[in-house]
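Input: one structure, supplied below.
Only a single protein chain was left out; the remaining protein chains are all shown in position.
Up next is chain A:
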Amino acid sequence: MKLQRKNRLRALSLGAVAVSGALALTACGSDDTGTKTGSGSSSAAAAGSIKCDGAKGQLLADGSSAQKNAIDAWVKNFSQACGVQINYKGAGSGAGVTSFNQGQIAFAGSDSALKPEEVVASKKVCKGGQGIDLPMVGGPIALGYNVPGVDNLVLDAPTLAKIFDSKIQKWNDAAIKKLNPSAKLPDLKIQAFHRSEDSGTTDNFTKYLIATTPDNWKYEGGKAWQAKGGQAASGSSGVAQGVKQNPGAIGYFELSYAKDMTTVAIATGAKTPVKPSTDSATADIAAAKVVGTGQDLALKLDYNTKAEGAYPLTLVTYEIVCDKGNKPETLPATKAFLTYLAGEDGQKVLSQNDYAPIPEEIIAKVRTTVASLS
């Protein structure tokens, strides 16, 4: 018995050592992330001239994860200036619109404009008004690739469609060679990465393929990936990770995930193929048409653009609010926050965070609309 107890003690102490070791490890782990977020937030712009206009209290918001980083940067500046707490969850566009139509949040972020039935549902929440889309954040969808020895890959829409539909299987395929006559394309299997969960990025990418090359992309589109084959990964970070890990991989994600990666320049029909950047995305959004009616500013992007320096694969995320009938307790804060977002300082924050500012002509309309919210 005594012997056993001694052993148990020894085992216990060993366990304690293991536990304290693990604790020590977690301690240095959290230190690391602490410094990282610190350095990341330093890139955010100074608060600038934010008008608070009696905004106070707390704002709840939810929606698109694509614009989460932009919102976070804005919220940081805004709450410093006005002391308003804004809680944007980023649970996804669908979840955001659902919560908005249930009256749980002050505004929603969404990758796609409200559907007609969602507008009808929003009339219950917006007394005497309806939900409207305000384009606030633009962003290029970059195509990152990992092909050893190839730095300036050029692709066009039909080739992209064939690659992501597993019709083109090798990097030295004739179609790719034709677009890249000088590149040394290896005899390597193509692994096309797409999102495994439903996503607005997938929706916008497939919308682009459907609009530009319907013959090569015969799927309906939507947030769920529909083509067969290829690799699926969870989240933009998962796709980016997959591309980095696997030679021969290509994938689509927001520009901020493409930092240490080579990206595809898209041959649009312009003189030079266009690389994704905040400027080239803004140039594309400038050609968009406002298709929303009344106060609604939903945009129709020009995926077939041939303008010089306009990157066609671009998405716009909207903030969704009521044009009339916003809740009186959150209206001042919502209005002040959106005014800041649409203002020059607010839009400047975007390009510092790898998002594309909305072009002047459209953002001016957004400003007028925000000012008229009630």
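We adopt the following convention: contacts are C-beta pairs under 8 Å (C-beta built on N, C-alpha and C of every residue); 3 or more make two chains touch, one makes a residue touch a chain; residues count from 1.
What we mean here is this: contacts and distances are computed from a predicted model.
Colleague: Looking at UniProt, which of "Cytochrome bo(3) ubiquinol oxidase subunit 4", "Protein kinase", "Flagellar basal body rod protein FlgB" or "Phosphate transport system permease protein" names the chain that isn't shown?
Modeller: Spelling it out: the chain absent from the display is recorded in UniProt as "Phosphate transport system permease protein".
Colleague: Can you say which of A:Gly238, A:Pro312, A:Gly343 or A:Pro357 touches the chain missing from this structure?
Modeller: Candidates A:Gly238, A:Pro312, A:Gly343 or A:Pro357; residue touching the omitted chain: A:Gly238.
Colleague: Would you indicate which residue among A:Asn77, A:Ser93, A:Asn326 or A:Thr339 is in contact with the undisplayed chain?
Modeller: Considering all chains, including the one not shown, the answer is A:Ser93.
Colleague: List the chain A residues touching the unshown chain?
Modeller: 7-8, 10-11, 14-15, 18, 22, 91-95, 189, 191, 196-199, 220, 222-224, 226, 228-229, 231-234, 238, 241-242, 245-246, 249
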